[in-house]
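Just one protein chain is left out here, and the rest sit where they should.
In order of appearance the chains are A, B, C, D and E, and numbering begins at 1 in each one.
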Amino acid sequence: MEFLSDFLTKFGSQLQSPTLGFLIGGIIIAALGSKLEIPDAIYKFIVFMLLTKVGLSGGIAIRNSNITEMVLPALFAVVTGMLIVFIGRYTLAKLPGIRTVDALATAGLFGAVSGSTLAAGITVLEAEGIPYEPWAGALYPFMDIPALVTAIVVASIYTSKQKQSATAGEDLSKQEYLSKQEYLSKQSVAAGEYPGKQEYPTTRQEYRKQQRITASGYPREQQNRVKIWPIVKESLEGSALSALLLGLALGLLTRPESVYESFYDPLFRGLLSILMLVMGMEAWSRIGELRKVAQWYAVYALVAPLLHGFIAFGLGMVAHYATGFTPGGVALLAVIAASSSDISGPPTLRAGIPSANPSAYIGASTAVGTPIAIAVGIPLFVGLAQALMGS
Amino acid sequence: MEFLSDFLTKFGSQLQSPTLGFLIGGIIIAALGSKLEIPDAIYKFIVFMLLTKVGLSGGIAIRNSNITEMVLPALFAVVTGMLIVFIGRYTLAKLPGIRTVDALATAGLFGAVSGSTLAAGITVLEAEGIPYEPWAGALYPFMDIPALVTAIVVASIYTSKQKQSATAGEDLSKQEYLSKQEYLSKQSVAAGEYPGKQEYPTTRQEYRKQQRITASGYPREQQNRVKIWPIVKESLEGSALSALLLGLALGLLTRPESVYESFYDPLFRGLLSILMLVMGMEAWSRIGELRKVAQWYAVYALVAPLLHGFIAFGLGMVAHYATGFTPGGVALLAVIAASSSDISGPPTLRAGIPSANPSAYIGASTAVGTPIAIAVGIPLFVGLAQALMGS
Amino acid sequence: MEFLSDFLTKFGSQLQSPTLGFLIGGIIIAALGSKLEIPDAIYKFIVFMLLTKVGLSGGIAIRNSNITEMVLPALFAVVTGMLIVFIGRYTLAKLPGIRTVDALATAGLFGAVSGSTLAAGITVLEAEGIPYEPWAGALYPFMDIPALVTAIVVASIYTSKQKQSATAGEDLSKQEYLSKQEYLSKQSVAAGEYPGKQEYPTTRQEYRKQQRITASGYPREQQNRVKIWPIVKESLEGSALSALLLGLALGLLTRPESVYESFYDPLFRGLLSILMLVMGMEAWSRIGELRKVAQWYAVYALVAPLLHGFIAFGLGMVAHYATGFTPGGVALLAVIAASSSDISGPPTLRAGIPSANPSAYIGASTAVGTPIAIAVGIPLFVGLAQALMGS
Amino acid sequence: MTQKASKLVIVTEKVLLKKVAKIIDEAGATGYTVVAAGGKGSRGVRSSGQPSVGDTFSNVKFEVLTPNRDMAVKISDRVAAEFFDDYSGIAYICDVMEVLHAHTF
Amino acid sequence: MTQKASKLVIVTEKVLLKKVAKIIDEAGATGYTVVAAGGKGSRGVRSSGQPSVGDTFSNVKFEVLTPNRDMAVKISDRVAAEFFDDYSGIAYICDVMEVLHAHTF
Partner (left out) sequence: MTQKASKLVIVTEKVLLKKVAKIIDEAGATGYTVVAAGGKGSRGVRSSGQPSVGDTFSNVKFEVLTPNRDMAVKISDRVAAEFFDDYSGIAYICDVMEVLHAHTF
């Protein structure tokens, strides 16, 4: 009871924090149709600055700390990332009107990590004076990459199976199709599998029916085995993770204290406030995309961040009792789990599960998932950590 | 006498202030043909930062202040904004070779407010240690919007009247015209009312005469009543005013002190110096446009900022004696009046008075009006405020 | 001996400095294929900030210093800049497989100055607490412009001579050529002197042979005398030098201390770290271009920065004993000489020696020259300065 | 079987981006492509107060593939009638396009 | 003697930039030109999670001059076959180009 009233007080004061204020401000001015624009170059620069800062501080800290402490939390991060995908596979994907590949991509994105949400979580912990392991930010890739890899691998296996059964079942029509195909490729007919101004079809079978003369369906070379390393590589090469790892390496191997203290650290909060504004404006502008897809995505995006956060918080508490993982670190692990990727995740999924509809996963994550993670998730898990410290 | 020598001293030292130094530096390097370029993304970011800062500090201050004090100055801001347009209507527009719509657009722009000039004024007040109401920056929209709305409304009324008399007087030629028109729309003739490499014609009648086969003059749907709300909305949605109002709301409703003090406030002066450089380079690059239009625009742009500033200063002094509006606040009101809009005003006018020539109003404002307001207006009105305080 | 071990210690600790750390980090993440991107707008802004800061601090300092002290070092800067070009002319250009114009452009670029290397040098001097003349940064244009002018003038003279002898020697073939030419210009044949996917040809004669029907070789108007002022003007107008000179003028003529101390100075180191990252990524991405040209360019780029630095260091020591030029100033002069231009130089050379292959000079400078100057040159010359101070 | 098409190009001021897009939509075109453009025409005028010192283009270029010439001419006529009195712009057409692949055309 | 050419235009999602460029290269074209583009088609979908609030275009437009129609059609067919099932895009051709000057064509 006391915890609840405590949490509500904290939540009320969180609403007044600049982080949340700018996020909500962004939603509101976008809703009012403001032409305010944070240029793309500034957005990219801010992301670079924030993640380099998180990396640098982590790297500097790891230099003087016992790195074996990180093993259990990192393992739990991996487990959470993969678990989130399977949860999506057996809940969201089973709902009516949901294509499996879309569900898998969405779950992959919610399993992956948002650098801006992580930065916001760190800011709140610091504002509240809650100690946390300085390497906790470095748990990012341990959850991000497994989630994306799992989603893409599971989707590929699913798609291959679908194709095989389709080939078996539609043998005759396939023959017709192929001969039409030969004709087409000689005559260069306009092609493409997506229908015009209709609703997004939920199965590939529907597509076929809606086809006009401009239809496609070219025989694609069969990709039999999914390769994991290219997906990992693509994740690591993304701009957000690159900046984090670069910062980490520089913090670990060089002495960047002078620039860290004169530049990256003092600018952190202010730049974060601008990033929150962008996130808010983005959230509003993606609502439209979310509306185009089944309402279940909105429900998922509302529930999933908190559920994922609770799972990670639970695992984090195991680490707390087992190896002394701090309550602040537990909260950060939960925030990482609650977050859904906004920068590197979408392009990775676009390439890895090309048949999934980006409106579904980006809409769910950006329009609902991220605001929930920041506005509800962060105060919730920080509050739980404080309760844990009190006990 | 003493005041004058005082003012000249102040003006001399103002010339050495970074604000003015960077402005003049910008003019000079542009004149010398430098390829230095402040990227557009940086320019937009700086405008965002400055106006958010002005808004935040205003919002934080309003929280603890008696907002009824703002009523009279805000009213005077509205009056000044509207008055400036009518002054333009009955001076500039009456001069030989000046089209009425061009004059109205110019007066509207000079009535509207420049965020950068406002920021420069605040910096000088703070450097001189002159106190001012922290909400004074929030007077911005109270002058900006009425000026733009008045200009657009008056121009629309004027244009409708012109068209009606034109229809009456040119009845026959109109018939010929319409039948030609029918022909044209079937045959898709190249069209457009502006003549080639000639001088900008000063009346619509002249246009007609200069037409080539490529002429236009399509029957446009009659827009009978000017709607005011869309103009207000467009102003409020502009990037500069959006940032100011967002900052104001966040300052009022949340606790942004931490980011304000660590980020928005300390970067203010430095970013302003870069914006001044851009303003200077812009001023030079617009001189060419000013040359293309009647010289009266240059005269107007030289005189108007100071005249408008004096009017506002006078009204501000009424508020000073009536409700204790500080001398610093009076000076800021005068600076706001002296300024002419550089960011949001031009696109609003382009859409609202499309027949007005942008070279006229943008040239007059950017090439002459803004430099005068900053280089002469700010030291003048700050000096007057100090004289007022001394008395 | 002691000096060597001293230098190696210093070099080891330099490797941990943020400057070098970010440079190497940039090379590594580019090599690993990271998609991290510092937007072009941010890059331009950083260059502006750094050079304005160098200019401002120089200008502020010159105000209170005896400017005649600058005469000898400035003269030596001019001499070094010109000397570097002639060294290139009689070494690099004489090597097998090297076109003279390419060699001249490369030497010009290595004679010219890099703002980022200069900024890195200043940072190291300050970190080591070594005093230097605050106007030393202002030596930049005294080396930069003479080097570029000399390279362009020498190349023009060389090219004219080549053309004359070609005209004399190839008289007959020229006639054929011209008649073909007439035909071509009437029939608008596809044209261009560079061959397709082949290796870059090393002489103009080779070009001719490789021509397809798409060949060019239009009679160009003879440019008899090279004009020097346009080259000087173009250099001065470049964005880097403009910013430096603007800062210098503002520091000298106005009182920019407030913005200098609150903005330009505190952000210097942090922004430099980002610029170093960009330089590192650039270096890697240009390696490919360097591979396309003769290996001698790599050798030159490896040796030249240090050789040029030693020459300037020697001349600087003359000034040290003659007029008391500080050891820190001597080191900075050497760093300026060791650096090769990365911002303004390349476009100036592209326009001034259009027949030179940019892959050669940009590849050599960016991929090898700049990293060597920063990673080896700076610690070396700073170490020498400390040895000089100790003696 | 490729599909013959007309390609309408409209270059005009950036401020008109949304308005022209709406006209194209309303005319029933299946889509359009738009790029940022600079340029010079009879009126050397910039429409906005945006710094010209910066690196921005102030025009936009629309390209619209239409299944027949009529639709293209209709769009062009409407754009010219509504905007070319007051804004700078040019519209031209090329009738010999063939669409090879499209999702709808 | 000018050289007749076909001009193939492909507008598709930015994420495919490198992959489409590779296909063009492999088909033996002497080069290509690419510009950033926005647009609207049958699928109003953005491919990346990049902020749409920003000022970026999410499409690219390729223009490839080919010496004959066949090469253009081949490129177009391959791009459509590999990507147009899952990504938005359009490909069209114009056969009446003439190359006036080029380094290789």
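Definition applied: a contact is a pair of C-beta atoms (placed from the backbone, for glycine too) under 8 Å apart; a residue touches a chain by one contact, two chains touch by 3 or more.
Remember, predicted model here, so these are calculated numbers, not experimental data.
A.B. asks: Since one chain has been left out of the picture, which residues of chain E touch it in the full complex?
C.D. replies: Looking at chain E, the ones touching the missing chain are residues 2, 5, 7, 21, 25, 30-36, 65, 94, 96-105.
A.B. asks: In the whole complex, what residues of chain D lie against the chain that is missing from view?
C.D. replies: Contacting residues on chain D, toward the hidden partner: 8, 11, 35-43, 57, 59, 61, 73, 76-77, 79-80, 84, 88-96.
A.B. asks: Footprint of the hidden chain on chain C, which residues?
C.D. replies: Looking at chain C, the ones touching the missing chain are residues 30, 37-40, 43, 185, 188, 191-197, 216-220, 278, 281-282, 285-286, 289, 341-343, 345-347, 350-351, 354-355, 357-359, 362, 365-366.
Methods note: only the chains that are shown with their structure count from here on.
A.B. asks: Could you say what rotation angle superposes chain B on its sequence twin chain C, using C-alpha positions and rounding to the nearest 5°?
C.D. replies: 120
A.B. asks: Could you put a whole-Å number on the gap between the CA centroids of chain C and chain D?
C.D. replies: Distance between chain centres: 44 Å.
A.B. asks: Starting from the mean Cα coordinates of chain A and chain D, work out the distance between those two points in Å.
C.D. replies: Their C-alpha centroids are separated by 37 Å.
A.B. asks: Which positions in chain B are in touch with at least two other chains?
C.D. replies: As it turns out, chain B has residues touching two or more other chains at 37-42, 267.
A.B. asks: For chain D, jot down the residues that touch at least 2 other chains.
C.D. replies: 2, 30, 55, 99-105
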